[in-house]
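All remarks here apply to the structure that follows.
A single protein chain has been omitted from the complex, and every remaining protein chain is retained in its original position.
The block that comes next holds subunit A.
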């Protein structure tokens, strides 16, 4: 095996989003929900680079000699956005954290997450929040080992969602 330097950098150009879409699909496969991915490369370009972007992204790149056989240098990413806690103020939500399977176990995921935390603190955030599926033991173990706590298990908060017809009806005031 070889040592890989995970270089984590701020992602600016639109060019990378083709590869970003490829890794989104890999993450979805891992979570067994590929048919649910509706966001296209164009959506990402539009929503991430408007004046008040809906999200921010950082990527991990490896040097040329460690590129994958398909030629990918971007081997992981984190996507996050700013949120607000009415009790604590500014916060961050990390929507995705992903490292390609062959680059795991080298500190890249940790480096990405640390970078998100650093960016959040610099912006005055006091929380970094994210979600994980309770059966996803490798991820759960990883996160807990880094010092976070399980808000759902410890405090009893459940995530709720309205979408599709329920959202439309709600918006029309029909409920």
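One rule holds for everything that comes next: a contact is a pair of C-beta atoms (placed from the backbone, for glycine too) under 8 Å apart; a residue touches a chain by one contact, two chains touch by 3 or more; residues count from 1.
Methods note: contacts and distances are computed from a predicted model.
Colleague: According to UniProt, what is the chain that's been left out of this complex called? Choose from "N-acetyltransferase domain-containing protein", "Ribosome production factor 1", "Putative aminotransferase ACS12" or "Proteasome assembly chaperone 4".
Modeller: Looking only at the record, the undisplayed chain corresponds to "N-acetyltransferase domain-containing protein".
Colleague: For the chain that got dropped from the picture, name the residues of subunit A it touches.
Modeller: Missing-chain contacts on subunit A: residues 6-9, 24, 27-28, 33, 36-39, 43-44, 47, 52, 54-55, 79, 81-90, 93, 95-96, 110-111, 113-115, 117-118, 120-121, 126-135, 140, 143-144, 146-153, 155-163, 165-173, 175.
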